[in-house]
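A single protein chain has been omitted from the complex, and every remaining protein chain is retained in its original position.
Order of writing sets the labels: A and B. Residues in every chain begin at 1.
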Amino acid sequence: MKRLLVVAASSLLLMMSMITTVHAEKTITVMTHDSFNVSKEVVANFEKESGITLRFLKSGDAGAALIQAILSKGNPLADLFFGVDNTFLSRALDADIFEPYASPLLADIPAHLQLDKENRLLPVDYGDVCLNIDKEWFAKNKRTPPTDIADLIKPEYKALTVVENPATSSPGMAFLLATIGRFGEDGYLDFWKGLRENKVIVANGWEDAYYGHFTSASKGDRPIVVSYASSPPAVVYYSEKKLTEAPTKAVVTAHSAFRQIEFVGILKGTKEPEHARKVVDFMLSVPFQEDIPLQMFVFPANSNATLPEVFVKYAVLADQPAVVSPEAIENNREAWIEAWTNTVLR
Amino acid sequence: MRLHWKIQFSKVPINEIILFREDMTQSDKTILEVQHLSNQYDDQPLLQNVSFSLMQGEILCLLGPSGSGKTTLLRIIAGLETDISGSITFRGQDICKIPPHKRKFGMMFQEYALFPHRTVWQNVAFGLEMQKTGKENQDRKIRAMLELVRLSGFEHRKIDELSGGERQRVALARSLAPEPQLLLLDEPLGSLDRTLRDRLTREIRTILKTLNVTAVFVTHDQAEAFSVADKIAVLHTGCLQQFSTPEKIYRTPANKVVARFLGFRNFIQGELDDRNIFRSSLGKFELVSQSKTNQGPCTLLLRPDGARLSTSHDDSAFTHKMSGTVESRQFQGSSYNMVIRTAEYSLAFDLPLDPHPPVEGDRIELALLPSALVLMP
Partner (left out) sequence: MKQKNILLRWSLFSLPLLFLVLFYFYPLIKIFLLSFFQGDDWPPEKLSRLISSPVYGKILWFTTWQAAVSTLLTLVFALPGAYIFARYNFFGKSLFQALTMVPFVLPTVVTAAAFRSLLGPNGLINTWAMTTCNLSLPPIQIDQTVFFFLLAHIFYNYTLVLRIVGSFWAALDPNLHSASQMLGASPWQTFRKITLPLLMPAVSSAALLVFIFCFTSFGVVLILGGPSYSTIEVEIYRQSVQLFNLPMAAALSLIQIVVNFLLMWIHARLVAHSRISFYADTPTTMPIQAKTKGQRFFVRANLFFMLILLITPLLALLLRSVTGEDGLTLAYYRALFTTESHSIFFVEPLAAIGNSVGFALSAMTIAVTLGLLASSFIASEPGGKSSLWDAIIMLPLATSAVTLGFGYIISLNTPPLNLRDSIALVPIAHALVAFPFVVRCILPSLRQIPESLKEAASLLGASPFKVWHRVELPIIRRAILVGGVFAFSISMGEFGASAFVTRPHTATMPVAIFRFLGQPGEMNYGQAMAMSSILMMVTCSVFWLIGKRDN
């Protein structure tokens, strides 16, 4: 017992000493969400070249991290914030927490990704939320997989789909937006009514939907799941054995997907705006951008970035994603979610 | 705290406390019979082949040192230990399969095991509640019981507000209230001081006798056993050594184990011949009272109370003589404790104050009572 106490006390001291460690002067803190990832080498190279030390602060999921950034307005926790997506873009801009910065690298980024004309938030990556299907399951059961989200309400796809709850999950929200973009504000609820009658499963989070119900990833019983268009390359990349073909397929036919774009911005009140800009440039530069696909499994915004082989082979992009403007999203979010909840869950 | 308490019979309507059953008055009837009882714990035998029987209204003491199995035996009779072989019959009925709460026995525990969340009254009431006695009847009985143990006025006290002696009396009242067919007492006086114990021992006996309760009383204290019991069962390492009246056990301990437990140390090695003459280094003793005539080498116990100073005008009863040197003389109040050295033995005797025994180092002549010479098997 006593020895245990000694161990505990000393570890406490150690912790305390870690708090008081003074950071090097040129440290730039990037506040971000749980799913952010980057290679060690890429960061190390940047730090060596620029003399800036990067510090990453993960602050929960994308929504929670943004709210923390908004709450600490004026006395920011970090110098930069990465991870605002287009569903939260309007909220972030309304909160007025970002400083504009027209990075020269924006020239290499397609205009349709640059949603903020004042350049307070700069696009870093994007990906499409869409249906993923278990190819093996459909082959084994000799059925035709759906090619469009409208197919889902057909009787032959009864009890085959799992989606996420837009109230608690970001891909779930994106998929709801896809249906709104596709069927319009007047029609999307009818689609969902049909989906409910077709015995859709609603999971509260992506992990639960994908690893809990999707046949290809788990012991689930649903061969159709709402996920990302870049999930198939991840499945190949993280397969236990070498795969030559992706066991899953993304459905990205016209107006069947919603494009999520992630942005980075400099937080107002940063003490090192100069360095913060350098970090933004770094995040838009080719080395970082080329690192994105295999770390976060989304597409880099910079069109000069070369995609890794597994992406070239297995990743797809929607030609015509469903479109809903960030302003409309922020204004109607609660009403849409409420209507969706009433239609699908109650 | 009042140390002294006495039952005032005039105040207690005994007939109201115990509704005598017909068979309870027949005191010559065997009520409890234990036969060939054995019990094991972790393959260690705790009791081996114990048999005895008990009459209605008798108080039996289970006497033995700690670890002798006496508490285990009590708990077996209670039904709290069930892993046994052998048989136990109560009023002619085999009770081995009857769970403890259906045996209608009462038990008083070593540390009393009073229910701390209940008051004195509620503790005494518990057994009656279980019997579903009518409320009025119940109240009357509890009041009478509390009066019997002189705790009137303590009804609403909490258990942790009571002294040791008071707790003991609550425990007694609680176990007696439901009129048990058999009362089991597990060292009920163990944690009290000597004076209080002596007094309570007598009081318990009086109460039990007044109520004609058959009881089994566990103790390691022989004095307590002698003063409370009608019968004593001496246990040692799980074996029943002797089962008899207190007097008989004292006068003729069945074997060395019993004798040692009673505090006897004077064991003489010698030889018995066919005329019942015992020869040893102390001399020749004729054993008149011994019925056993095992010839050959054997051990004789000289009970310490069976000696007098040998004088010229000897009492005819003290026929056997022996001599030695006084090794020590200890004044005990009513007697002297003498240790006497002979050629081979160091023997202890209790001698009366008069005639005045010699001092240490002096030569001493003793006369022994033949009945105090007990042949050990």
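One rule holds in what follows: contacts are C-beta pairs under 8 Å (C-beta built on N, C-alpha and C of every residue); 3 or more make two chains touch, one makes a residue touch a chain.
Bear in mind that the values here come from a model prediction, so they are computed numbers and not experimental data.
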Touch with the omitted chain, as defined above, among A:Glu156, A:Glu207, A:Glu245 or A:Glu327: A:Glu207
May I ask which residue of B:Gln56, B:Ser175, B:Thr201 or B:Gln222 touches the chain that does not appear here? B:Ser175
Just one of A:Ser103, A:Thr161 or A:Ser227 touches the chain that is missing; which is it? A:Ser227
Missing-chain contacts mapped onto subunit B: 42, 75, 78-83, 99-102, 104-107, 109-111, 113-117, 126-127, 130-131, 160, 174-175, 178, 184, 191
Identify the residues of subunit A touching the omitted chain, counting contacts across the whole complex. 1, 4-5, 7-9, 11-12, 14-16, 18-19, 29, 34-41, 43, 55-61, 63-64, 67-68, 71-72, 75, 77-78, 91, 165, 167-168, 173, 201-205, 207-208, 210-212, 217-221, 227-228, 231, 234-241, 248, 295, 297, 333-334, 337, 341, 345-346
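Just so we're on the same page, only the chains that are shown with their structure count from here on.
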Approximately how many whole Å separate the CA-defined centres of subunit A and subunit B? 86
